[in-house]
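Only one protein chain is missing; all other protein chains are in place.
Now for chain A:
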Amino acid sequence: MKKNFEPAGCTLLIRFTIFIFAFFCSISYPALTFAETSQTVISGGHSKEDINRGKRFFMGLLPFESKHQSCVSCHNLTATDTLNWNPSAMDIALKYAGKDSASFRQVIMEPSGKVMTAAHQNFDISDADIQTIKVYLDQLAITGPGIPKPSINRLLLFLLLGILITWALLDLIFFKKVKYKFIPALVFIGAFGYQLGMLYEEAVKLGRSQEYQPDQPIKFSHKVHATDNQIDCMYCHHTATESKTANIPSTELCMNCHIVVREGTHSGRFEIDKLVQAHEQGRSVEWVRIHKLPDHVFFSHAQHVGAGKLDCTQCHGAVEEMHIVKQENDLSMGWCLECHRETQVDFVDNEYYKTFEALHKELASGKKDSIVAADIGANDCAKCHY
């Protein structure tokens, strides 16, 4: 354990250098990777021109004889923050990466599903053009869509404020260049105040992810399933009443319905095909986790849904209205405790609560008109932290 520390002095300086280095690495990392991937080899003996032509065609930059929109207007190239039911360029590229352009052509020109048939109606694209699109997409499957340039993030602003503070302090104490002392003083107070505010904000948000709404590998819509098709939450999340976790349905469970249902109302066949393919390959779908409590919190669905008979929406929001699920509440401890103070317990009907004789007396004597979760100790530390 002694090797923790460097032997000599100047440690602060070293630490600071490491910190600055790590900071710049973290900022420049995406840019580096982007630069690297754009130089990868070209597939299948196609020239750079072929690929560029395909790209321009895809983006609608070539003279386009059809009256239809460009490919990219439906099949987005980069990640979007709005819902696009159509498969993205990357999705398509990956799916057809291993297939020849004849089958690719067939899919585009003679689509099988209703949604796609409607969208691709009266398409008139030459085989050569389809070939170039295919070449471009094949290349895309290798390189990836590229990562958008990182925006100037808050850390940079924080650092800038730090420099301002340093300047203000140096000027106030040593250089005294600015004639009016109140200017650096104001800069100092303003910058420092703003920094504190940022720190507070970040500290509160640390580990929380309210409004988190990541893209999922399949455009699975809870609205379509729970509202349009009236599937009960408990059909898929069937262990919610008996276990700590609510269960994410297995591929096989999805296939109970999708063995028949092969085309979606919004997304056509493309998204469901991903599921079918996973099933054929014996894979699980790797969903992106949204709701996550820290490791030191032991939350039990069985307690809340089973014994407490809470509705799913109480914590998860109106998931049945969501096309893309997002985290509705911040899942902070304050939020938990608040609910415990308000939620009434099924105190009379459930025999278990007979043990709480003192509370039954208070209820009978009218001292209390109802028993909430906090009354039976729901807000004790060791109810969730052990």
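One rule holds in what follows: contacts are C-beta pairs under 8 Å (C-beta built on N, C-alpha and C of every residue); 3 or more make two chains touch, one makes a residue touch a chain; residues count from 1.
In this section, contacts and distances are computed from a predicted model.
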Record-based protein name (UniProt) of the chain missing from this complex, from "NADPH--hemoprotein reductase", "Bifunctional protein PyrR", "Quinol:cytochrome c oxidoreductase iron-sulfur protein" or "Amino acid/amide ABC transporter ATP-binding protein 1, HAAT family": "Quinol:cytochrome c oxidoreductase iron-sulfur protein"
Which of A:Lys292, A:His323 or A:Arg341 contacts the chain that the document leaves out: A:Lys292
Hidden partner chain, touching residue among A:Arg56, A:His120 or A:Lys383: A:Lys383
Contact set of chain A toward the excluded chain (per top definition): 1-2, 4-6, 9, 11-12, 14-16, 18-19, 22-23, 26, 155, 202, 206, 209, 212, 214, 239, 241-245, 247-253, 282-289, 292, 294-296, 298, 300-303, 306-307, 349-359, 375-377, 380-383, 385-386
